[in-house]
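All protein chains but one are shown in place.
Order of writing sets the chain letters: A and B. Residues in each chain are counted from 1.
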Amino acid sequence: MIKKTNLDFLKFGLLPQIRIGDFLLFILLLILSIGGMFYVYGGETNNGNRVIIEVNNIEQFNLPIDVDKVIDLRHLLVEIKDKKVRVKDADCQNKLCVKQGWIDRGSIICLPNRVVIIIKNIKNNHAVIDAISG
Amino acid sequence: MLNIASIKKLQIILILILLINSCSRQPEQKIYKKFRILMDTIITITVVSPSEKEAETAINNAFSVIERLDKSLSSFSPDSDVSKINHSAGIDFVKVSTDTYQLINAAIKSAQISDGAFDPTIGPLVNLWDIADIIKPDAHISPKLPALNKIKEKLMFVNYKDIIVDDHDMSIKLRKKGMAIDLGGIAKGYAADKAVAALKASGIKSGIVSCAGDLKVFGNKPDNSNWLVGIRAPRGKLDDLIAVLSLKDLAVSTSGDYERFFIINGIRYHHILDPKTGYPANGFQSVTLVNEQGIITDGLDTAVFVLGPKKGLELVNKMGLMAYFVYSDGSIYITDNLKKLIVPNDKKN
Partner (left out) sequence: MQSQDKYRIAVLAAYAIALHGVERFIPMPIPWLRFGFANIIALTTLILFGFKAAMFVTIIRIVIGSMIIGTFLGPAFIMSLTAGISATLFMGLFYTLFGRLFSPIGISLIGALFHNLAQLGTAYFLFIHNLNAMLMIAPLIILIGIFSGALNGAATALIIQKIRENP
């Protein structure tokens, strides 16, 4: 049987149903996520200079983004070209990582193969360095 | 509720707090730093000490140890041990200082471990290539490759097995005339070891001795944190770093193809020569080794560089060294035992 609900008075289309709570929640989440995006991407003036590839949570490759290269990870084929990275091919079912295409910032995550490809900016901070080797 | 027992407890705690405070009111530990030009490079010594006077005395002691070493090893001064050995090559034994004796023995050991990839008798080849002189800013000679027959000729004089060591009176002889030892590939690591020992003997508990690519850290910083050591990015600007290590009581050595080199027709000719071919070794942009002893890291980083990625890694694993490789295509390999010493990028600032 259908339970009595507190929505019974809303019978005239969608608009009258919307309440102030919906509106406030929508705005709050919007501010939080857009603020979060600015926090994550906004601080980076340039996109990053290294491509870091982790397999099974272990860093396997740390490559310069400005050297074109194709890396065979057995399950994935990763391509670096023109300061961009993509998964060229993958043997997983849905190939989401391949569909993501070229990225020049952020990351590509392939869950089935536990591969994380991240573009990072590895910069220096000499204020905290005590000595340099090289 | 406050009862007598809890008041007593409170008193004990208060007294303890006061005691701890008075104990920690020691003279403040500060960092003191000095540099000097020795062994053809800038040597920086950093120490942590409560008094400037103690720091200065200790640093001076350490510098005089390096200075003494430099005098025995410099190929520029005619009466250094190395010059005498090279002049008496194929003729006679030369009695040498304890430093030189120890260093040559260590060099021979590195050569044996690496099957000659590091070779202290590389001198004739180094002189032939003369990369150090060609790239001087005031040099009027344009870079030129040595002739192949010249290289082949010099290669005959490169063999560490032809160093004869007389253990009884610490004397050395090179078997063939024309041979020359060059300890540049191992001397700085040894100097760092000796200078750290001198600092410790002067009562210093922590500091850094840094001889260009080779350095050794001991103890902690005044705030009890580890020393942070950057590794230079091979193709970056002079102050670009590729990684930062957090270290205590360890030596670090880096050999890179970017230190001294010239380029002809797009090919980079650098100062790390392969004793087997007579040409600069390829396969790496830089090799950084980390170990307790500077003489091991300095001697073997050249060897690993020359051996190339595959055999070099085998040697690193065999010797249980920590390593940071930058291959010639710019990609990086870090041994697992070094990974935990690397400061993550986002924690650096």
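We adopt the following convention: a residue touches a chain if its C-beta (ideal position, glycine included) is under 8 Å from a C-beta of that chain, and two chains touch if they have at least 3 such contacts.
This one's a predicted model, so the numbers in the text were calculated from it and none came from an experiment.
> Of the chains you can see, which ones touch the chain that is left out?
A
> Mind listing the chain A residues that contact the chain we can't see here?
These residues touch the chain not displayed: 1-3, 5-8, 10-11, 13-14, 17-22, 25-26, 29-30, 32-37, 39-41, 54, 57, 93-94, 96-97, 99-100, 106-107, 109, 111-112, 114, 116, 118.
One rule holds in what follows: only the chains that are shown with their structure count from here on.
> Could you state the distance in Å from the CA-based centre of chain A to that of chain B?
It comes to 41 Å between the two C-alpha centres.
> In their complex, what parts of chain B are in touch with chain A?
For this pair, the touching residues of chain B are 44, 46, 208, 210, 213-215, 217, 221, 227-232, 234-235, 239-244, 252-254, 256, 259, 286, 288, 329-332, 334, 339, 345, 348-349.
> In the complex, go through chain A and note every residue touching chain B.
Going by the criterion above, the answer is residues 59, 61-64, 67, 69, 120-126, 128-134.
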